[in-house]
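Below: one structure, written as structure tokens.
The complex appears here without one of its protein chains, the remainder shown in place.
Take a look at subunit A:
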Amino acid sequence: MPSLKDLKNRIGSVKNTRKITKAMQMVAAAKLRRAQDSAEAARPYAERMNAVMGGLAASVGNSEGAPRLLAGTGSDKVHLLVVMTAERGLCGGFNSSIVRLARVRANELLLAGKTVKILTVGKKGREQLRRDLGNHFVGHVDLSEVKRIGYANAQAIAKDILARFDAGEFDVATLFYNRFQSVISQIPTAQQVIPAVFEGGAEASALYDYEPSEEAILADLLPRGVATQVFAALLENGASEQGARMSAMDNATRNAGDMINKLTIQYNRSRQAAITKELIEIISGAEAL
């Protein structure tokens, strides 16, 4: 049975924790709005880009001279997994869900006899994967100094990926990130970026004149397409992280409240018990006289 003083300290500390989690929740809510806005603002570019590239890919894709970024290297022995997580924790299952998806995929590929290389973006994913898949790491991108994710960050990551591709380090690249659904639901997603995949893009490209040639435009666009997809993934991830943190901190705040109630009841009970005990002692002392 803890003493009255212990209980009082305990209540105090839980109250402080509740204040912190409440503040974190509010900060996350503000950041979430901003992250959603930038994800929203980036959408028109990505959509147009995809539409044009989809059209081009449909008309050029099957020809002999199709760029390697589209047609692939002709094998799928070496896979690059780009695992994008947060730089900070305290955001519920956000990081673990991405890591889980990536780990399942990595193990499947390893079982199938493929080579797996892992590029981590964000510290948390790296920490979680290091133990069992650490020897597959080929690189890490640190975004902890970045306050607001810009296209330049995405370009740098894309450049890294493309340089490795040109050097023949891998055949297939897949991004792992959380797609933002709502504050309470983020969907871990695996998206293949190299070779490029387009969903239902085969339409109406024959109507356009191309200047310079279709092949030249496609060769110019594909690397940009990778950067655009990385950028979109970073933004989705950013919004998801804040959403996950917001709901995690909301839960934590509520739990802290419950705990304070429980501890307060226990505190009051023991205080009353102590008083009753003292009274009994006095009364029995008086009766004994």
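To be clear about the criterion, contacts are C-beta pairs under 8 Å (C-beta built on N, C-alpha and C of every residue); 3 or more make two chains touch, one makes a residue touch a chain; residues count from 1.
Everything that follows uses one rule, which is that contacts and distances are computed from a predicted model.
In the listed set "NADH-quinone oxidoreductase subunit N", "histidine kinase", "ATP synthase epsilon chain" or "Na(+)/H(+) antiporter subunit G", the entry agreeing with the UniProt name of the missing subunit chain is "ATP synthase epsilon chain". Check A:Ala154, A:Ala233 or A:Leu263 against the missing chain and you find that the one touching it is A:Ala154. Within the set A:Glu108, A:Asp132 or A:Asp220, the residue that contacts the chain not displayed is A:Asp220. The residue touching the chain not shown here, chosen from A:Gln25, A:Asn95 or A:Thr228, is A:Thr228.
Remark: the residues of subunit A touching the chain excluded from display are 38, 41-42, 44-46, 48-49, 52, 56, 150-151, 154, 207-212, 216-217, 220-221, 224, 227-228, 231.
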